[in-house]
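Okay, handing you the structure first.
The other protein chains are all here in position, but one chain of the complex has been omitted.
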């Protein structure tokens, strides 16, 4: 079992403990058992893009009645549940154990969470009324259209989509892909990142974000992108053409040229939520492994699987890696509580660099213990692995985070060298003094 | 570029060199450019299980006319092309560069190759005439039904499928899965492994293999298993129920109780073919990576991708890992030529333990360099990764091979200790003698 | 800089914060600058076994006057400083930054700490008076003689040393090695583990521990063992022959047959101290690396070292590995505070399995950045590496801890499987119910 005495849930507020217990019970006894129903109701083939499994709506109703709703919105937002980031992180680990159902059932699923934060933080009253309210009620879903096909858009200065003011409207032209959630029949609105001022000398003032209703003419959802062979219906990660798409000027968020500022504000806590859900997924992956390697029907050559080779060591490594990673995420969450996301960039970056890789490794070991079955639709392991793999690029590839962490460390070098010099001087004096004795 | 002076193609027979050059040209200039056509002709959805892309039949014709046909069958078989295992291994690297088309175009694709070997080696003249001939002509395809759903069938003594003699027939009952190729509309025949004598005291004499035409009543193909999200249509890896399936007694291969012997004979060279194709896949994966990291449109923050972080090191590691792995496979192939597969089990096991993991690592690095696109249908990398992942269980999981290699090494321990003792004695004498001087 | 918000020193008691600040100042500004003096006063050759560098005695005096003395003895001991394990762990990180001087200067160095715990916990009043008092005052030093040369004594049932009651005395015969501290001229006493009752059916009641003054006749210190090329003078890790060594019967600790119980009680917190000192060493190793890679005189081919290859990534990895490892140790320390060492065996085992390997890796990267100099006597890196390497066996090899952690996890398997079954049942019911709708 996970070892986590440093963050002791029994020392947190009784109110949170009660909420946590309810969330745990809901995930374990309502959401996880609903997984096979969800798959059955989803069906096969093209209809998967049209059907929302009824079981999910039931779970949403139940979650809302239990007060397990919109917990991601912290105390900074008046609409929020008042949880600290540390507290919500602990909840996110629970929902991560049932990643395709629990987060949505509790209205805490990406990309809606980040989008709701954008509306809550930067939206005008009218924008909030029109889009934030139904999102908070789980009536519609949303997408965030940033990534572009033809350029390396993780560097936002490369964005090619144009957002041009024409009269009292903005006209949008661009080619986006990997737009998560855009395939969902309930997806009603996109937040679209593009350039309103591509020639601005300040490369971080060129971008803006506009609200685009999903049914606006000129939008073509070309295809869902696949991840390993998964299309992740019904949400999907879609390729979308915006051709002369027109929206009223009041759909601009915060103001022209403030797109970069908005995405900066959007990323921090979301990364931590992803990370904590990944911890939950890793724990459940390890559970699957434990069950498999002790399954009497899987004995070979007279031995249980766990008696072969390096399985016990693999289990121990997974336990240690999960526990270490969890500390890094909880530390980052607590740090956000203390100094806001901007002050916690290093802690967030470390969690982001560590967790997706850890999750992949833990799941890969679990898969190996399951044999080919572990890669198949009969277990969720391969699908989760695919998800974990995307997290190694999402919100910046591992390499970027690692380089950033390294640079932050390197900033200490001058202080370190000054200390070395000071010490050397003290040592020299000491040597002289002692040799006189 | 790959460094391989130890196996210098220019020193092999001129006849082979000519064949190799033809194969290389065919793969590079015919097969690889045909990939998009193959995908287009395959289409989407259920029809993928019914259509064989016409482009493939054209390539088969061309390959046959070029003499690039059935090259896998070595000089031990009268039907064979006369290549050594070392030579065929070099060809297999080429076909591995285009793994979904080239092997089949040259009638060298699994599982047909292994099945043809079984027919050629163990089949009666009538069995050969009926099944081997059309297989050698590429007219039908075949499957090998060994893996079972409910037990750990990699230990053949766990097999539960029954093959019962009733009168002049065998009656087969069992539940198989991961039967590769069984989804193909051209798949005409299964080789089915089951127990004819489950109570035989010798656990390796209980099993038999019978020939079962695919259209025999009582066979139900339940579903294709997925690997990650891929169903690998049209071949597929299928779950199949055999319920009171009846075949004439002459369909027994080699004789009752000889199933274990047959699968032992089937495995060696096939593993090496898989491994060499994997080398080819890894090389092409590295090619994709090189193209991507030098792509000017993928520059971020003013730098080419290869100028960021650890990319150059990743490329170097991939080059070194591929080259090392290739030597291990070629060494095993040459060893088979010298002492047959049975004598080369250690070399084969080492290649098998090294190559799939290496391929996964090399492809994972290439994927990382491509960002999310690398996981999608727009590049073959994720699909190949999925294939590489199955190879870590297929024909025995990594753990089994590694344990086996370790055991073979441990057999040397007594000799080593005897040498140590002898040396200690010599040292003691020497010490005495020298101290007298 | 290290990120550690989960254990926030500014939230601990003001008294501890004051102590911590004093300890930090003492280590950084007194102990570390004294290192070159210590080496100079130690000198070279055989005299190193005879001389205790005077600088050390000065530091001891200062530490004592500052109240930085015997801090390792927690609130369970009346002689103790009243620190929790968590608090002392934070102090131990500081002393680990100067591992050859600071722990001894503060009378907190192994093996004396563990031995003082044994005396304090299990000693008779007379034993305490005779040995614990001078140890607590830093007047003498001590050794713990457990490891044996001819057997795998990490399994205490293999111990071969005999302790025989003859009249009113115990007679000890045995061959020990790796007895740390036995080379020190101030080492006045050994705690010797041996068998008083080798035929006892309970293999954990055969062992006893007796107090043996270092000057008892029959003791021969054969040689210091080397670690890599270091002999670690003046303490040393010695091979010792006990031949008919006689001590009075009252030198038995706790009672015959209770040796196993004593070593069990001795190990837990000591492992954590080692681990936290290792964290401090790793931090200082990383400091050396930062200084080196930004040193203008080490530029090659026009670039700083940190601009080459994978150095920045190496630095980031070191930072992340140190921070993760620290959390594991602090978590174990806090767990000991809550449930005693016995209840925290899993947490302790995980810290023990993670930290020494992490330390070796971090130091190895720092060495690589220093080139050959990093392996030499001009930097402490290689010597610390050697120390870190011994920690991978000391108090049980990594393999034992990892296997133990794996086994603890495996104990969860039955619960996991029961949960799976319960869930499957719920799912089945849900499926039925939903399909009726």
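A, B and C are the chain letters, set down in written order, and residue numbers restart from 1 in every chain.
Rule of thumb we're sticking to: a contact is a pair of C-beta atoms (placed from the backbone, for glycine too) under 8 Å apart; a residue touches a chain by one contact, two chains touch by 3 or more.
Owing to the predicted nature of the structure, the values given are computational and were not obtained by experimental measurement.
The chain not shown here makes contact, within the complete complex, with A, B, C. Per the touch definition above, the residue from B:225, B:350, B:367 or B:382 contacting the chain not shown is B:350. Considering the full assembly, C:367 is the residue among C:367, C:410 or C:431 that touches the omitted chain.
Among C:16, C:72 or C:385, the one in contact with the hidden chain is C:385. The chain not displayed touches subunit C at residues 45-46, 147, 150-152, 154-155, 158, 178, 225-231, 237, 297-301, 305, 308-311, 367-368, 371-372, 375-378, 382-383, 385-386, 389-390, 392-394, 397-400, 402-403. Although one chain is not shown, part of subunit B still touches it, namely residues 1, 3-7, 28-29, 32-37, 40-41, 54-55, 286-287, 290-291, 293-295, 306, 311-317, 319-320, 323-325, 327-328, 330-331, 334-335, 338, 346-347, 350, 353-354, 402-407, 409-410, 412-414, 416-417, 419-420, 423, 426-427, 430-431, 434-435, 437.
Panel shows subunit A; residues 309-310, 312-313 of it touch the chain omitted from the view.
Following the convention adopted for this analysis, only the chains that are shown with their structure count from here on.
Ranking every chain by how far its Cα centroid lies from the centroid of subunit B, the top place goes to C. Remark: subunit A and subunit B have CA centroids separated by 38 Å (rounded to whole angstrom).
Averaging Cα coordinates per chain places subunit B and subunit C 50 Å apart. Across the assembly, subunit B contributes residues 309-310 that each touch 2 or more other chains.
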